[in-house]
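Our next item is subunit A:
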Amino acid sequence: MSFPVLPVILLAPLAAALVLVFVPKDEHKLIKSVAAIGTFVSMALSFYVYFGYDQTLGGLQYVIRHDWIQDLGVTFFLAVDGISLPMLLLTNLIGFSAIFASWNIGTRPREFFILLLVLITGVMGTFIAHDLFIFLLFYEVVVIPIYIMVVIWGSSKRVTKEYAAMKLTIYLLIGSGFLLVGVIALFTKSISILGAPDMSFSALAIAGSQLSAFDQKWLFALLLFGFGSLISMWPFHSWSPDGYAGAPTAVSMIHAGVLKKIGGYGLIKVAVVTLPVGAHFWAPWMAVLGIAGVAYAAFGALAQKDLKYVVGYSSVSHMGYVMIAVACLDVIGLNGAVANMFAHGVMAALFFSMIGFIYEKTHTRWIPDMGGLAHQTPKLAVGFMMAAMASLGLPGLISFMPEFTIFVSAFDNYGGLAVIGIAGIIITALYVLRAGANTLFGPPRTEYDHLEDIKGVELVPLVVLGTVLVVGGLLPSLLFDMINSGVVPLHAEISNVLQLGGNL
Partner candidate 1 sequence: METSIYSVLAFYVLAAVILGSAILVVSMRNIVHSVLFLAICFIAMAGLFLILDAAYLAVIQVLVYAGAVCIMIIFGVMLIQRTDMKQSNLFNRQTFMAGGVVALTLAVSGFFAGTTAWADLAANTPVPEDSLGQIGQLLLSKYVIPFEVAALLLLVALVGAIVLAKEVKANVDD
Partner candidate 2 sequence: MLVEFALHHAWLVPLLPALAFLIIVFLARPWPKLSAFISVGGMATACFFATLAAYGVFTNHQYTEHPLVYAARWLTLGLPGMPELQINVGVQLDPTSAMMLFMVSFIATFIQLYSVGYMKGDPGFSVFFSYLSLFAASMLLLVISSNLLQMFIAWELVGLCSYLLIGFYSHKISAREAAKKAFVTCRVADFGLLLGILGLVITFGTLDLVELSERVANFREYTTFGTMTLLAILVFIGPIAKSGQFPLHVWLPDAMEGPTPVSALIHAATMVVAGVYLVGRMLFLFHEVPVAMDLVAITGAFTALFAATIAITQREIKRILAYSTVSQLGYMMLALGVGSLTAGMFHMWTHAFFKALMFLGAGSVLHALHHKADVWEMGGLVKKMPITSWTFVIGGLAIAGIPPFAGFWSKDEILVVTLNGGHYILYAMAAFTAFLTAFYMWRLIFLAFYGEEKPENHPHESPWTMCVPLIVLAAGAMTVGLLGTPWNNIWAEWIFFGEAHHSGEIAWGAMISSAVIAVAGIYLAYTLYLKDKEKVKVKALAERYKSLYNLSFNKYYIDEMYLWFNHTMVDGSAKLFYLFDIYVVDGIVNGLGGFGKLSGEGLRVLQTGRLQNYALVFFLGVLAIAVLMVFAGPSTASLVLGGVM
Partner candidate 3 sequence: MLTISLTHYVVLSAILFSIGLFGVLSKKNAISVLICIELMLNAVNINLIAFSKYITPNEFIGQIFAIFVITVAAAEVGVGLAIIIAIYRNKLSVNLDEFDWLKW
């Protein structure tokens, strides 16, 4: 039996959280170090898995599978493939950075880091679970710490943090409620097809693709609503800007960086694969919603004066691209979708961590109150501008190639409609540059002369995420080869079903 690397990755942050329970609550340094070590172990191991994964072989690797609830066909099934592996890596990159982005937390740090670690574990779990039950279980684990963290450590701006937390949580729970209905219906229908209950993704995919077209359509609609509200699909997006604005930095990072991606990931790995006919039926609608989201949220971001709202709306806009890409249902589009989730995760996390530092230092996020920060805090400005440039899809940074592939596929499949979505890049450039220019450039303000630039461990998010940003941009095949190895077989399955069931 080989080294159970996935469980270790999953449990390392949890173990750190457990250790933290016994750490005295005043030992701030120790608390943070323990949290950092826990996430570092996960990150290092997920790098090991990422580069140890055999792409030519493909499929599920590093499999751990144990029976759990036999009556429901639930197995404790952890594995990675070309789609979940980038997401796992992303989670750990952001998790590790998030620890350092919240290094200066002063109130109740022990509770904060315990919750943060639980959150990271939950998110990781969703990405490496290949059993639908486990997937949903981990997903629900995620929601609760977020609520607590927003309420206790959040900040009230346009809306109170309580409102933000409530909106976030209830929205996600309603979404997952619909999702749950869909999943249960799918599961009960699958039993008669498979002959035995089985909750694993692969089994459900076999069963689901044999369902009648009608069943597939309404089931997919339920799943689409569930995952869609998670990925902030227009018009179910309004939790996202408010939630991010209210949340503490680390939560914003993880939420925008990875949690949101559970929606896209689930959409691809669960909904599309299991219900290809349904996906095919709803694809045009998804595309329309995605395009609407891109344009609408980009304009929304343009009107914002609070930095976090800008990024909040921008993430809605970027997730619109993912929706379009999924709706294309071809190899290029699916590749682009997954890659864009990865790219946006890195970028959004960097953005939020830099905004977090700005807020920590200036005590404001209101753009008109700032200006010229590049002179007082140059490193912060570098991080901010890197994130901003990645956000507007600058080539050479990680988000360009994903967007390009999405555009290729969208333009191919939806033609003129896609043009509206692609035009989003102009508006994106406008709001991102405007926010950057008004925050960082212009005449320096004397009231910020005393500010210290980020230094020491505060640089970790910038270094880690910035490196990924640049390396992924210069060598996109590092990311795309991996994703491609997962997407190709997946797409083959879908197109098989669609060809067989073309007349359904």
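Candidate entries met the following condition: all candidates are chains of the complex that A comes from, given by their letters.
To be clear about the criterion, a contact is a pair of C-beta atoms (placed from the backbone, for glycine too) under 8 Å apart; a residue touches a chain by one contact, two chains touch by 3 or more; residues count from 1.
No experiment lies behind these values; they were computed from the predicted model shown.
Of the numbered candidates 1, 2 or 3, 2 is the chain that subunit A touches in this complex.
Taken together, the subunit A residues at the contact with candidate 2 in this complex read 167, 170-171, 235, 237-239, 296, 299-304, 330-332, 335, 372, 374-375, 389, 392, 394-396, 400-401, 404-405, 407-408, 411-412, 419, 422-423, 425-427, 429-430, 433-434, 437, 440-444, 476-477, 480-481, 484, 488.
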